[in-house]
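The complex appears here minus one protein chain, its other protein chains still in place.
Naming follows writing order (A and B), and every chain is counted from residue 1.
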Amino acid sequence: MNSASVAARPDEAVHIAAGAPNAPAAARTGSHRLLPRALMAPAVITLFLWMIVPLVMTLYFSTVHYNLMQPGDKAFVGLANFEYFVTDPDFGASVVNTLLLLGAVIVITVVFGVGLALLVNEPFPGRGIVRVLLISPFFVMPTANALLWKHMMMNPIYGVLAQVALFFGLQPVDWLTDHPLFSVILMVAWQWLPFACLIFITSLQSLDRDQMEAAGMDGANALQKFWFLTLPHLGRPIAVVVMIEMIFLMSVFAEIFTTTGGGPGNESTNVAFLIFKQALMNFDVGVASAGALFAVVLANIAAVFLIRMIGKNLD
Amino acid sequence: MSFLQLQGVEKRFGALRAIQGIDLAIEKGEFVVFVGPSGCGKSTLLRMIAGLTEIDGGSLQLDGRDITRLPSSKRDLAMVFQSYALYPHMSVFDNMSFALRLASVDKAIIREKVQRAAEILNLVPYLQRTPKELSGGQRQRVAIGRAIVRAPKVFLFDEPLSNLDAALRGQTRVEIAKLHRELGATTIYVTHDQVEAMTLADRVVVLRDGAIEQVGSPLELYDRPANQFVAQFIGTPQMNVVDTVDLPALRGMAGGAAAGDGFIGVRPEHVLVRPAGSGRMDGQVELIESLGADTLVHARVTQGARSVQLVARQNARTLLQPGDPVGLDVVPGAFHLFNREGRAVASASAR
Partner (left out) sequence: MKQLALLLRTVSAWVITLLVVFPLIWLVLTAFKTELQAIRVPPELFFTPTLESFREVNTRSDYLLHAKNSVLTSVLSTLVGLAIAAPAAYSMAFFRTRRTRDILMWMLSTKMMPAVGALVPVYVMAQTAGLLDSLTALTVVFTLSNLPIMVWMLYSGFKDIPPDILEAARMDGAGVWGEFVHVIRPLATGTLASTALLCLVLSWNEAFWSLNLSSAKAGTLATLIASYSSPEGLFWAKLSAASLLAIAPIVVVGWFSQKQLVQGLTFGAVK
């Protein structure tokens, strides 16, 4: 006897099928397809070219012998470039360094990012200023960041870290020479920590207060609330931060270029720097291209997951 | 030809016929209410009249002109949206004068019209404010004012009161009724609230699943519902509808007209509460709802293996408690008879 209809509801169908509730009627009838296409054309064409042209060129270069110092000479060499790149004694080290760099920075930024976000989530005097200050390192340009650390912090004689060590009676450490990769990790982590922190702060603001209170009434203490409510809520932002950092940290370059130059030896060379070395120091375009393809494949893997996650959010 | 005429109007979403061949004639100056449950298509129909949703079949005529394919901007209709849809970056004055400014009307005339509308709606002190600075009720009045200023051929209202709290809703309902009396404009008003339908409408259109169930004045729908759906949709509390199989005693009381199979309906105000044993039916009180002016008695009548719940409404207070035995009777002739498909067969109304 209930009059509510169980079958498809006409009112809902409007929004599903019409697709564009705010589109002008003309566009929805499809009679003016030209305008939308014309509007999108510049962006689509430029991005398409930006994607295709370097890719095709890289594919081509990776199969020939091409040295910038001897431009005329472009003999087909098949997979020799790949072999050369992969058998380069620096290759193994660069892959390991890349993974170490990625892993360490991600762990540092996520762990401390979550911690800081939690600390700053509740109000306290000066919270506004603290949040603004915490953001700052992210906006410092990479080269300034690198040199700031190299000279002012890490210099074994005059640097601040050295002074602090002396103050405590310890031997100052020559960071860049003795621990090059770690130094780079520190610089990059310092730069990206605010990013992770900001993401987590934003996400924490949408945490359901009512749920927290209900849990408190059910007898949960602070640690339990964190483990069962906060952490799952942060699951998605953490995943996003990890993936974004994976994509962008793969290309860490400026810091290495300005401080250690990949060295000593290959201790702080990552895949990006190795490619750069081949291309613009050895001028071997062929081998560098092979390496670039390798890096692109790696990045693609992370990108696939990130795209899927964004897609879920894209209505 | 009436003022606004819908003929065979249809809306399809793929294979689904969301609106099925609607025929409706609306006279000039009429206040027509589209009412029905969620998903019945009332908002879709309104939007099709407005031109915001395309009409797939049939025709729409306004004042002799075929406007079926005309874009919204050219139909000379004004709409008050459920969310008010005020322009957030414009002042109240600019919101209300927007349409006239687009039509390049003379500034002095614009000012005069906006001023008059603002006076009617008590918006004069707020003319320079932006929507952000207004309360819900004030925003609603600006939305109405925006429509009034244009003096369109037809006013369209899409559930304008649903975002207001109960007190404001009642107040605004009365104001809308007064406004209609003053301006005499043709109005189509969509709501899911049957109280609004009953109080505001000259005629009510009850919709279900994209089709019209019944069209008539509010009291016509109340006294002579064409089918069970309308009978139970209009009127609070709901009409008691009983399967003839479940309560043969009721069938007996309805007399010869109810000889057939189907359903029998009785409005709560026509169910009489008697002392136990002195009614033609015996029941047990399940719940008493004292509303102050009215009292509702929910009773369960059991005959053999079947039992049925009936609600009775009376002005007098009662001393009955849940669990008490009670006798029930029906005002002679106040039966609504429906066949198995739910259609009214012969309405034996007390009026």
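Note that a contact is a pair of C-beta atoms (placed from the backbone, for glycine too) under 8 Å apart; a residue touches a chain by one contact, two chains touch by 3 or more.
Quick caveat: nothing in here was measured; it's all calculated off a predicted structure.
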item: Given A:79, A:99, A:119 or A:231, the one touching the chain that is not displayed; value: A:119
item: Touch with the omitted chain, as defined above, among A:87, A:136 or A:171; value: A:136
item: Touching residue (missing chain; options A:64, A:80, A:96 or A:147); value: A:147
item: Interface residues of chain A (partner: the chain not displayed); value: 19-27, 35-37, 39-40, 42-44, 46-47, 50-51, 53-54, 57-58, 61, 68, 116, 119-120, 122, 124-127, 130, 132-144, 146-153, 157-158, 160, 163, 166-167, 190, 193, 195, 198-199, 202-203, 206, 236-237, 240-241, 244, 247, 250-251, 253-254, 257-259, 271-272, 275-276, 279-280, 285, 288-289, 292-293, 295-296, 299-300, 302-303, 306-307, 309-311, 313-314
item: Footprint left on chain B by the chain that the document does not show; value: 50-52, 71-74, 77-79, 81, 83, 85-89, 98-99, 102-103, 146, 150
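Just so we're on the same page, only the chains that are shown with their structure count from here on.
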item: Inter-centroid spacing, chain B versus chain A (mean Cα positions, whole Å); value: 56
